[in-house]
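Moving on to chain A:
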Amino acid sequence: MTKTFGDGMLEVEVITGRTLNQGATVEEKLTEEYFNAVNYAEINEEDFASLGLQEGDRVKVKTEFGEVVVFAKKGEVPKGVIFIPMGPYANMVTDPSTDGTGMPQFKGVKGTVEKTDENVLSVKELLEAI
Partner candidate 1 sequence: MAETVNVVCTFCGSVCDDGQFDTEKFKSKKLCKLGSSKFSEKERIKAPMVDGKEVSYEEAIEKAAEILVNAKKPLLYGWASTVNEAIRLGVILTEKVGGVYDQCASVCHAPGTLAVIEEGLPGGTLGAIKNRADVVVFWGANPMEAHPRHGMRYSISAKGLLIKDRKQRKVIVVDVRPTKTAKLADEFIQIKPGYDYPIISALRAIISGNADAVPDEVGGVSKEKLIELAETMKNAKYGAVLYGLGVTQSRGRDRNIENAVKLIQLLNRHTRWVIWPMRGHYNVVGAGEVPAWEVGYQYAIDFSRGYPRFSPAEFSAVEVLKRRDCDAALIISSDPVAHFPRAAVKHLKEIPVIQIDPFPNMTTLVANVVIPSAIAGIEAEGTAYRMDGIPLRVKKVVESKYWSDEQILERLLEKVEELKR
Partner candidate 2 sequence: MHHMLHIKNGIVIDPKNGVKAEKMDIFVKDGKIVEEGEISKNEAKVIDASNKLVVAGGVDMHAHIAGSKINTGRTMRPEEMRVVRLIANKFRTAVGRVLLTSPAIGYEYAKMGYTSAFEAAQPPIGALHTHEELDSIPMVDKAALPVFGNWHFVLKYVAEKDMEKLKAFIAWAIERTKGFGVKVVNPGGVEAWMYGGNVSSLDDQVPGFNVTPREIITSLVKATEELQLNHSVHLHCNRLGVPGNYETTVESIKLVDGIKNDSRQVLHVTHVQFNAYAGDSWRTVASGAEAIAKTVNAMDNVTIDMGQPIFGHATAMTGDAPFQFTLHRLTGSRWSNKDSEIEGGAGIVPIAYLPKNPVHALQWAIGLELGLLTDSDKVVLTTDYPNGGPFTEYPYIMAMLMSKKMREGELERVSPFVQKASNLPAIDVEKSLEEVIHMTRSLPARVLGLPNKGHLGVGADADIAIYDLNPLEVDTSNDFEKIYKAFKTAVYTIKDGNILVKDGEMVDEYWGKTYWVDARGKADMEAIKDDLNEFFSKYYTVELQNYGVEERWLKKPERIVI
């Protein structure tokens, strides 16, 4: 059901979650290691190709709730789904509404992804952007 827009933009569902590297650096948030552990999106191989991406390229992820630039990585996710490790990058685009449960919807937010030349912000720059 992945829709492709005119200039290489895909409609996707954004999911977030823990990773080993994110966990191992979570108590060192202001370091390069943490930055590298949470600043990317895993994209399905076919979607990756259709967006014309190469490893190291950057993508802009947009949802109703915000946008963020992250590095693009091929990952084992279904087509039409992208995975961003839990953390400040993912949270730029997650849905804050808890629908009365207290729990925001961290997984399964509809949005788009596209290739971009913009830079990935540092953790501090990200905070300023909020």
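FYI, a residue touches a chain if its C-beta (ideal position, glycine included) is under 8 Å from a C-beta of that chain, and two chains touch if they have at least 3 such contacts; residues count from 1.
In picking the candidates, the idea was that all candidates are chains of the complex that A comes from, given by their letters.
The structure displayed is predicted, hence computed values, not measured ones.
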| item | value |
| --- | --- |
| Of 1 or 2, the one touching chain A somewhere in this complex | 1 |
| Chain A - residues contacting candidate 1, complex | 13, 15-20, 23-31, 65-66, 76-78, 81, 83, 86-88, 91-92, 94-96, 98-108, 123-124, 127, 130 |
